[in-house]
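Just one protein chain is left out here, and the rest sit where they should.
For subunit A:
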């Protein structure tokens, strides 16, 4: 049985969870539209990839910090996926420059 105070905290966390995913969605949408707008300028596109990937890694770290389950494994996981994204796009764009 949850006490009403605990339930309140639970609902608040759930709300914040939704807000945080909304922020992530916004970050990703902004990254995508900026990328499309920079069609033809591959260096700018690469900068947008790096910025979006860094923002995504920071979002992950903040999200887990807020959820109180942040540890090094999670930090490495988010950073690895961000680096994978940068690595793939960088390798592709390197063909041009």
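Methods note: a residue touches a chain if its C-beta (ideal position, glycine included) is under 8 Å from a C-beta of that chain, and two chains touch if they have at least 3 such contacts; residues count from 1.
Here, contacts and distances are computed from a predicted model.
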{"item": "Name under which UniProt lists the unshown chain, selected from \"Aspartyl/glutamyl-tRNA(Asn/Gln) amidotransferase subunit C\", \"3-isopropylmalate dehydratase small subunit\", \"Sarcosine oxidase subunit beta\" or \"SCP domain-containing protein\"", "value": "\"SCP domain-containing protein\""}
{"item": "For subunit A, the residues touching the chain missing from this view", "value": "21, 24-25, 28, 31-32, 35-43, 45, 49, 52-53, 56, 59-60, 63-64, 69, 71, 73-74, 76-78, 80-85, 87-89, 91-97"}
